[in-house]
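Every protein chain but one is kept in place in this view of the complex.
Presenting subunit A:
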Amino acid sequence: MTSLVELRGARASLGGREVLTGVDMTLERGEIVTIVGPNGSGKSTLMRLIIGAVPLQGGSLTRAPGLRIGYVPQKLQIDPTLPLSVRRFLSLPARVSDAAAAEALEHAGGTGLEQRQMADLSGGQFQRVLLARALLTRPDLLILDEATQGLDQPGSARFYRLIEQLRQELGCGVLMVSHELHVVMAASDRVLCLNGHVCCEGAPEHVASAPEYRALFGSGTQGALALYRHQHDHDHGVACDHDHDHGHAHHDHHDHGSHSDA
């Protein structure tokens, strides 16, 4: 079985600054991968690279032939001058039947929202509608960029349980970015730590037991550090590229106190 998406040494820039400096990663059908990393580490750029909104400037990006992507953006600012019912939104860009729309809404946990205006939805409802729209393309790969922004903790926990459930029902791969590592972890098969390139990746349990994971709240940099330290401390089953060129923030903190207990 071929990978859904495969990146080799992928490079990309944002406003003249090279944000991704050589990313290697693969995404397989049916797996949930979460990307974590400090602010400005290129998480969103990586997502946008995969959907084709950012040009590849080096390396390679291979998508499975005919790959259908369902994309749930970080935020969707709908201009107040644009009247848009949920039902109409679900028919973009391809028109879908009422039955299909209702089914997608049900899947995403937004049953009965059809006639509401997008502008009137609560944060949680809005995310569910975005998700429903992504599901309508019957995606091979579901991409969620900070999909739980604006949800409270129980809300985002429910949202991620829903994603996990959808993966089982649809068999699609899921790639998501989140700051909320503590909520995401239960649902992820693999966590990737990104900082211009993939510094670490591994099963989330190792991250889950890290005492520092709470530091993720409020500051992305702290969070990624916590993850990084942790994986250095407990090197079981986690692939970290120690010999990689660590010319970034992680390295500066590499020798700090966190290793004393190792």
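Please note the rule applied: a residue touches a chain if its C-beta (ideal position, glycine included) is under 8 Å from a C-beta of that chain, and two chains touch if they have at least 3 such contacts; residues count from 1.
Keep in mind that, in the parts below, contacts and distances are computed from a predicted model.
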Review point. Going by UniProt, what is the name of the one chain that was not included in the view, given "Cytochrome c oxidase subunit 1", "CbtA family protein", "RNA polymerase sigma factor" or "High-affinity zinc uptake system membrane protein ZnuB"?
Key: "High-affinity zinc uptake system membrane protein ZnuB"
Review point. Among the options A:Arg11, A:Arg48, A:His107 or A:Arg128, which residue touches the chain absent from this view?
Key: A:Arg48
Point to revise | Selected from A:Thr62, A:Gln117 or A:Gln149 as touching the chain missing from the view | key: A:Gln117
Exercise for review: Since one chain isn't shown, list which residues of subunit A touch it in the complete complex.
Suggested key: 15, 48, 51-53, 69-71, 73, 76-79, 81-85, 88-89, 91-95, 117, 137, 143
